[in-house]
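Note that this complex is displayed minus one protein chain, with the remaining chains in position.
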Amino acid sequence: MKAIGRTLWAIAGGRIPLQSTGREPDFTSRDELSLLNTGGTEASVEITIFYADRDPVGPYRVTIGARRTRTVRINDLIDPEAVPLETDYAGVVESDLPIVVQFNRLDSRQAENAVTSTLAYPV
Amino acid sequence: MKAIGRTLWAIAGGRIPLQSTGREPDFTSRDELSLLNTGGTEASVEITIFYADRDPVGPYRVTIGARRTRTVRINDLIDPEAVPLETDYAGVVESDLPIVVQFNRLDSRQAENAVTSTLAYPV
Amino acid sequence: MKAIGRTLWAIAGGRIPLQSTGREPDFTSRDELSLLNTGGTEASVEITIFYADRDPVGPYRVTIGARRTRTVRINDLIDPEAVPLETDYAGVVESDLPIVVQFNRLDSRQAENAVTSTLAYPV
Partner (left out) sequence: MKAIGRTLWAIAGGRIPLQSTGREPDFTSRDELSLLNTGGTEASVEITIFYADRDPVGPYRVTIGARRTRTVRINDLIDPEAVPLETDYAGVVESDLPIVVQFNRLDSRQAENAVTSTLAYPV
């Protein structure tokens, strides 16, 4: 199968929930970017995080193996710096090869979890 | 990074939940538009709100700094007039520069919160 | 403002939850199509409902006033026939003028509600 998707994607409504309820890591509140690389070559991805009141931070570098999917917890991005919790952010994903990007959130701040998922914007 | 996205976006399923449960402002029920401006120039945005039974209201004017993201709570739009709660509305977002728009809702009318998020329609 | 959007849209994951918890109509479980007509002329819309095991039913006819939004509860579509609960369906929305279509669900089968929303597919 050839590489499908786009090389530039964006999501605009990021905000990692502050608290979590339930055992880790399954019920840890988080934002995630799920990245699919259907092609036969490893893809090199750079994620840039935008904020409301300061300059963007990045790139966070990630690779996705050939014919693999990879879910990146925004909570786990630490180099060049961690993404703060309960803070509005947006993300731009640039890849050297076409990929497909979906955004997911698990919010377990209260006793019961809440989930949402949306296709990222394919630029 | 250049400005990515579109200059005209729409969402069609707005409705701010009436009640909230939990401490403000984190658990306040709300609808939000998250606006990302990746470009190097401040973007001027006009939001128009459409209703089921009366003429549209607007524009609500918002700016987004260069290389910044901004989350607008529909609950907080008050000029030219506040958007009523528990009332169906739709929104059109026009920007002088390309941006990316995502729609989010937190519904905490009952004890546990519910969340949803969707990409706006890129016209 | 001119009419924005498309004249043909589809959603594929419909299923009206069977039970509801909480006072009607705010917490009634439902699927909804939200339709935005930004243009200066009333739009005539035909909705066709597809099923897993029988022929499609429709058209259900709806109008959307000029510069108005309208939220159609699938639960309320009764002519030519009601859409059964807890049954998979899909919907195609055809309009004589460009509109924007978003799909929403409120699921209050259990004590706490769950919500989701997604842009329909713009054909």
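Here the chain labels run A, B and C in written order, and each chain numbers its own residues starting at 1.
Here is the rule we go by: a contact is a pair of C-beta atoms (placed from the backbone, for glycine too) under 8 Å apart; a residue touches a chain by one contact, two chains touch by 3 or more.
The model shown is predicted, which means the values in this text are computed figures rather than measured ones.
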For chain A, enumerate the residues touching the unshown chain of the complex.
1, 4-5, 22, 26-27, 32, 34-36, 38, 67-71, 100-104, 111-119, 122
Chain C residues that touch the omitted chain in the full complex:
8, 10-15, 18, 48, 50-53, 55-56, 86, 88-90, 92, 103, 105, 107, 109-112, 114-121, 123
Touching the unshown chain, chain B contributes residues 112, 114, 116, 118
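In this text, only the chains that are shown with their structure count from here on.
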Listed pair (A-B or A-C) duplicating the B-C contact set, over half by residue number
A-B
What is the distance in Å between the mean C-alpha positions of chain A and chain C?
30
Chain A to chain B: how many Å between their CA centres?
21
Contacts with two or more other chains, residues of chain A listed in rising order
112, 114, 116, 118
